[in-house]
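With one protein chain held back, the other chains of the complex are shown just where they sit.
Take a look at subunit A:
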Amino acid sequence: MKNGKIIKVSGPLVVADNMSGSKMYDVVYVSDYKLMGEIIELNGDRASIQVYEDTSGIGVGEPVYLTGAPLSVELGPGLLESIYDGTQRPLDVIRDESGDFITRGIQVHPLPRDKKWDFNPVKKKGDTVVEGDIIGEVKETVIVTHKIMVPPGISGKITDIKSGKYTIEDTVCIIQSGKEKYEIKMYQKWPVRIPRPFKEKMLPDEPLVTGQRVIDTFFPIGKGGTACIPGPFGSGKTVTQHQLAKWADADVVIYVGCGERGNEMTDVLQEFPELKDPKSGQPLMKRTVLIANTSNMPVAAREASVYTGITIAEYFRDMGYSVALMADSTSRWAEAMREISGRLEEMPGEEGYPAYLGARVASFYERAGRIIALGSDNREGALSVIGAVSPPGGDLSDPVVQATLRVVKVFWSLQADLAYRRHFPAISWLNSYSLYFENIEGVLKKEVGEDFINLRAEAMKLLEKEAELEEIVRLVGADTLSLPDQLVLEVARSIREDFLHQNAFHEVDTYASIRKQYFMLKNILFFYEKAKEAISKDVHIKTIRELPIMEKISRMRYITESKIGDLEKLHDEIDKEITRLINK
């Protein structure tokens, strides 16, 4: 291939001429350091290149090597349990090669080439297959079976299929179509900026259970849905994202640390191999892929990291899995776009962000969804996307927040004042919303309880009422309220402190199954009903407050999943204690 020549270097942006024949978004290697870059603008013979590595020491006249191929990821066995940088270079291998600091121009394979995988064919010689069909399986980790699929665009008759231990570069299957003969390997490549194809998209119809009470009960996300978490610093975006990555009932989790702290990735790397998945009892790491572009790593690779992440996620979705992708934080991705756009001297839109910010954000989230995958078996997969947004000063009028809110269906609003009060997760119950209720209502009613939806609505009403009453309290003090209103305050406080508040660092409280959530809420609201009755029969609210069940209600969160029966018993205790008060 021919070479271009550098004529300008400005930070992560390099301009080269003699580049005719190259295409937009082709990958190039810059200078003899072979720094990876991507073409983002073409002008006659000239190309502007965003470089994924530090460009210090690069000068005019140095060569640019064309590859003719777009930025792609390798998809195959070996993805799980890996930690990659923004362009899918494994960071553990980089450390082996270059030490504790990341140096430039390292080229390593994303997937291990020497490792042998046990390939079990599920098709046989003579079978006819179409694109997306599963031809074999590899047990990649104890919990995830990697399905080897016919790459998109290929179909025909299997003339040979292997079984046994092979590396990903060995041919495991040959497909004949007319005169064409395709050698199928265990891995395929896919360009990151193009969504992987599927047969049909459908609406989400069941909840992605996250074990977080405020989310599952009040603002749930559907499998295949989208959500965003905007909030100022210190409001707990990252802890919430980590909680979701840990406990969401997805088969595969992709965690993209985009422009955030290095120590946070270390935290995940240390914690995930030790934490157990509540479903399978196996270490969480066995179902996780990490993409880490920390804030001090090159800015252009940050732009690529979210695409790398979502392409890997789509690949697992195509196998028929429910996949969840967490991106923390999409603001850093947008800022990377802004920086490159500024260097290209494009006319800026709001706050210096490029005019195409909204379109890019929308098309990223649109890659989520519940789908029927390619292939003749009509298997169903889902990809849920949850993005954190870090608006400056927590200001929700920030263009990135606004662009995101236009496309996502769930909004978890993190509030600084809740965080100051150490109410975590600091998700505001008054501002947040979820638009998936209608979709998943059926499943919730069937699997949790007919009255679950009503309980939720009632609790929400109490919380809203509390907000109103608080205004009055602030003006005239709590004692002036009527007794029923004082009770409302008491119960709303209980919903907030005993239900919504959840301690991510407590070994039991960190995860609550949806059934546990249901019983907890049911008990609190049952208490409300009974107490209301008591008050109408002249029992003073003070005596109710002093009941020992109050403490039991506040300790519901510490009841382990295996003892959920205790929560049902508590229901009877509430009944007994308050009835006794009434009859006294």
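A few comments on the model shown:
Methods note: contacts are C-beta pairs under 8 Å (C-beta built on N, C-alpha and C of every residue); 3 or more make two chains touch, one makes a residue touch a chain; residues count from 1.
Here is the rule we use: contacts and distances are computed from a predicted model.
Here one chain is missing from view; checked against "ribonucleoside-diphosphate reductase", "Phosphate ABC transporter phosphate-binding protein", "Co-chaperone protein HscB homolog" or "V-type ATP synthase beta chain", UniProt names that protein "V-type ATP synthase beta chain".
Listed residues A:Lys223, A:Arg332 or A:Arg370: the one in touch with the omitted chain is A:Arg332. If you put the hidden chain back, the residue from A:Met19, A:Met265 or A:Ile574 that touches it is A:Met265. Here one chain is not drawn; of A:Gly21, A:Gly164 or A:Pro392, the residue touching it is A:Pro392. When the missing chain is restored to the complex, the residue among A:Leu91, A:Leu111 or A:Ala426 that touches it is A:Leu91.
Within the complete assembly, A:Val60 is the residue of A:Met24, A:Val60 or A:Ala457 that touches the hidden chain. Contact with the chain not shown here comes from a single listed residue; of A:Ile7, A:Val108 or A:Met460, that residue is A:Ile7. Within subunit A, the residues in touch with the undisplayed chain are 7-11, 15, 54-61, 83, 91-92, 94-95, 99-103, 232-234, 257, 259, 261-263, 265-267, 269-270, 292, 294-297, 299, 332, 335, 338-339, 342, 348, 351-352, 390, 392-395, 420-422, 474-475, 477, 505, 554.
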